[in-house]
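For this view, one protein chain was removed and the others were kept in their places.
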Amino acid sequence: MTWRIASQLALSGLSVGSIYAIVALSLAIPFKASRVLNFAQGELVTLGAYIALVLTSYGLPYAVMVPATLLIAAASGLLIERLVVRPIIGAPEFTLVIATFALGLIIRALIRIHWQDNVFFLPAPYAGPALAVGPLRVNPSYLVIIASTGILTALLVLFFQRTKLGKAMRAVSFDPTAARMMGIRVNTVFGSAWALSAAIGALAGLLLAPVIGINPELGHLIIKALIAAVIGGFGSLGGAIFGGLLLGVLETYTGALFGAALKEIIPFAILIAILLVRPQGLWGATPARV
Amino acid sequence: MRAHRIIIVIVAAFAVAVPILGSSYQIYLVELILINIVAAIGLNLLTGNCGQISLCHASLMAIGAYTTALLTTRFAITYALALPAGVFVTTLLGASLGYPARRLSGLYLALVTLGFLEVVSIAIEEFSDLTGGVRGLKLEKPELAGFPLHTAGLYYFVLAVAIIAIRAGLGLRHSRYGRAFDAVRQSVIVAQALAIPPGRTKLLAFSIAAAFAGLAGGLFTAVVGFIDPTEFDISASLRQITFIAVGGLGSVWGSVIGSVILTLLPEALRGADEYSDVLYGAILLAALVLAPTGIVGLFAPVFRRLGGGKAQLS
Partner (left out) sequence: MSLLAVNDVSVSFGGVVAVNGVTMRIEANEIRGLIGPNGAGKSSLINAITGMIRPDSGTIVFADRPIAALPPDLISARGIGRTFQHVELFRDETVLDNVLTGLYSHHVYGVVAAMIGAGRARRVEKETRREAAELLEAFDLTTLAAAPVRDLPFGIQKRVDLARALAVRPQMLLLDEPISGMSEAEADAAVATIRALAAERAITLLVVEHNMRVMMRLATRITVMHHGAILAEGTPDDVHSNPLVVDAYLGNADDNA
């Protein structure tokens, strides 16, 4: 394997991994805030992509369409939190998981009704033929994806460290009762967490769309995102990103070196290995003793 | 008690009459319900009673199905032996999940079972020479002791197995093991204080669930005559979870009711075509929000008043 091929693979791995990372982030945020694992998160990614499709078909220029998509997605997240999550927040963990699964089913089915299983392509201004960067040939979409992940991470760090809402979210995820006593409107924080996570999911959808096309099954990558979150540790946002990138790179190299079958297995092998050896992942909090 | 008994008699009479009065499609449908009942009872003992989340129940069913199918088609072993062999293999593999269950719970355990599910899926696709891969495996109707099982015969066989499964489920539920399961679910610390070994109990729960799943899978091969990996994916597992969530967690009759309703529901919704998934999801969501203790939980007070005495529906 030459340096050139290795670098190409690394790039492609990082870009796949960035998508995993972004979706893993969008899973981690409501989990940290309200301890609900949103099994419909994959569908929120898909929804984001379709929202973008609709807005683009109305003739919206890309620069306007992107923030509009994110806002609409955020609103959907808020709606979901209020209508689906809030009423059942007291129910056992189990019921919440199934409820979000049911929600995902509904979203996917609704999308199917309108657009069937057709694959649509989203034109993006940066998509185009591979650029030459030194000896490497680089797909510009990959660069945009990786760069977006970096920017998103930086923005989130600022958000959580510097803004009032961000600090409130951290407080709530640490100890909701204490946060309430400090005067933080916990319900508002929950809603915001879900809105934020839906927007981030939509971002993933926006970035994915030009690369692999829009179809109802986009949400399937939630499973990879879950694995990424496990690698990094469920409580850790940085872990989610690292986990996603690592997973993407490992997958890509495995596929190139050992073939497609092993490429499919490796994420789950890693998942099981981590859960058996160090379930809290690299940076997560140790799970309570069973 | 009385009303309870009467309902059972009516249902039993109905069940027996199906192959006589029903169309072959209706017979097939009831057979699917019975298979789902068997799988659901196992899952409910594991999740509803013992509190262990499992996302891989469908893949355990797959292991039972493929084992039974391969033994009958490739190795010409009679179904009467292939079926129990399938159960045996599935039980062994399912028991392996007891190991991670010792130290993990909730989300983490769910993820391990998810990993197990995906690995089994990939394995089925990869070993396509053996399993037919994504194209699936076509099977002939089974023979029992040399006699081919035609429609009615197969139906009564499946019915008999389902009844045995219900009996076994009830027997376990009301035994010391059922109590140990419930104890481990509610508090491992208290269970330990009562000399109940949590690790071994979880192992038992996983093994039993696997046995029921393997049995359901073996029956599936006989009834459907064709198996492929998409039948046993994450959606299938989640569907089985909905059976027990809607029917009633921890209740054998809940497994029965949930299986009946949620197997019939997609059929009933078939007319709605593309809206059927939406309606299914919506009904499921509504059921979870409105009846978090399941249908059995909703009707428990009714039964208490009718029957008197029984504090819990089994």
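Letters A and B mark the chains in the order given here, with residues in each chain numbered from 1 onward.
As a convention for this text, contacts are C-beta pairs under 8 Å (C-beta built on N, C-alpha and C of every residue); 3 or more make two chains touch, one makes a residue touch a chain.
Because the structure is predicted, anything quoted here is derived from the model rather than measured.
J.: Just list which of the chains on display the missing one touches.
T.: Looking at the complete complex, the unshown chain comes into contact with B.
J.: Touching the absent chain in the whole complex: find that residue among B:S128, B:Q192 or B:S235.
T.: Considering the complete complex, B:Q192 is the one touching the chain left out.
J.: Give the residue, chosen from B:Y66, B:Y108 or B:Y177, that touches the chain omitted from the document.
T.: B:Y177
J.: In the complete complex, which positions of chain B touch the hidden chain?
T.: 167-168, 171-172, 174-177, 179-180, 182-183, 186-187, 189-198, 204, 208, 309, 311-312
To be clear about the criterion, only the chains that are shown with their structure count from here on.
J.: Counting in whole Å, what is the centre-to-centre distance of chain A and chain B, each centre being its mean C-alpha position?
T.: That pair's centroid distance is 33 Å.
J.: Mind listing the chain A positions that touch chain B in their complex?
T.: It is residues 37, 84, 87-88, 91-95, 97-99, 101-103, 105-106, 108-110, 112-113, 223, 226-227, 230, 234, 261, 264-265, 268-269, 271-272, 275-276, 279, 287, 290 of chain A that touch chain B.
J.: Which of the residues in chain B come into contact with chain A in the complex?
T.: Within the complex, chain B touches chain A at residues 47, 53, 100, 102-108, 110-112, 114-116, 118-119, 122, 126, 188, 198, 234, 238, 241-242, 245, 249, 274-278, 280-282, 284-285, 288-289, 292.
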